[in-house]
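One protein chain omitted, others in place.
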Amino acid sequence: MSNETLTVRFFARLREELDTEALELPAEPGLTAGDLLTQLAARGGAWSQLQGGQPVMIAVNQTMARPSTRVQAGDEVAFFPPVTGG
Amino acid sequence: MSNETLTVRFFARLREELDTEALELPAEPGLTAGDLLTQLAARGGAWSQLQGGQPVMIAVNQTMARPSTRVQAGDEVAFFPPVTGG
Amino acid sequence: MISVQTHDFDPAAEYQALRDSGPGTGAIVTFTGLVRDSGDLKDVHGLYLEHYPGMTEQVIQGLIDEATQRWDVRRARVIHRVGQLALSDQIVFVGVCSAHRGDAFKACEFIMDALKTSAPFWKKEITSEGEHWVEQKAGDRARSSRWE
Partner (left out) sequence: MISVQTHDFDPAAEYQALRDSGPGTGAIVTFTGLVRDSGDLKDVHGLYLEHYPGMTEQVIQGLIDEATQRWDVRRARVIHRVGQLALSDQIVFVGVCSAHRGDAFKACEFIMDALKTSAPFWKKEITSEGEHWVEQKAGDRARSSRWE
């Protein structure tokens, strides 16, 4: 994992609909998890659902987080649908 | 079991302290479970505790009952301390 | 299924009987009570359990019927031991299966709470110092009355 990028992971329905398990994205200073969602939604198509679609849950370094959570180089950021285990 | 008597049973601490498992008592007309407790308490000694002592639970024919419950010939009346199973 | 018995029971067999209740079962909740080393007394090394034969089974059946009316209960099993028990022995088993976990939890806890205050069992604690008939707890009465 580079010092200038962070990893974004997708799970379950999102992983399937985006046809993507993980991405490396540039880790610009001051970036939040919400900024990442905005950037990704701008790709259009299935990616649009990341903003204004069904609820997306966020984890940063395997801990639940919010759109306002700051992210930085080396972080593991995950986006996924509301959980349904048990 | 005669038509003119009923059976009284005791359990647990009461059975031990009264040194009695069961009695046959006359089943006078109009008798209640509470009347039986009064009669038995009048025997004195350990029997006195059946009135005004620690709480006594009552069952008539194996169903929870109260002092005012009527009892009749052939009934099985039981007196016992509050239950503590489980 | 209700059993009042002197011999031990196998929770694994009880669980299997609950699991074999068909494809609509989604949740199984079980409670097992064990002889603990401290109750009314300290250093308890055994219990003696007395019951009112016949009445106990009727009362427990009534509790299962009530639980089945109040919640989705697909099957319920209750076993209560009587006689002489040693430290850490199994005393009581209550198992319930349901389509949904909320119903299984509620029905199981209700049966157990109500059994403690309405089924005619009495426990005597045995220690090296002597024996003592356990007193009914206000906490047990409160837990039971929550369901009224």
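Which chain is which? They are A, B and C, in the order written, and residues in each are numbered from 1.
Going forward, a residue touches a chain if its C-beta (ideal position, glycine included) is under 8 Å from a C-beta of that chain, and two chains touch if they have at least 3 such contacts.
Only a predicted model underlies this, so the values are computations on that prediction, with no experimental measurement involved.
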| item | value |
| --- | --- |
| Chains still shown that are in contact with the chain withheld from the display | A, C |
| Residue touching the undisplayed chain, where the options are C:I28, C:V82 or C:V134 | C:I28 |
| Touch with the omitted chain, as defined above, among C:G54, C:G83 or C:G102 | C:G102 |
| Interface with the undisplayed chain - residues on chain C | 11-12, 15, 19, 23-38, 87-88, 99, 101-102, 104-105, 108-109, 112, 143 |
| Where the missing chain touches chain A, by residue | 9, 11-13, 15-16, 59, 62-64, 78, 80-86 |
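Assume only the chains that are shown with their structure count from here on.
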| item | value |
| --- | --- |
| Chain A and chain C: spacing of chain centres that average the CA atoms, whole Å | 49 |
| Between chain C and chain B, distance of the C-alpha-averaged centres to the nearest whole Å | 26 |
| Where chain C touches two or more other chains at once, by residue number | none |
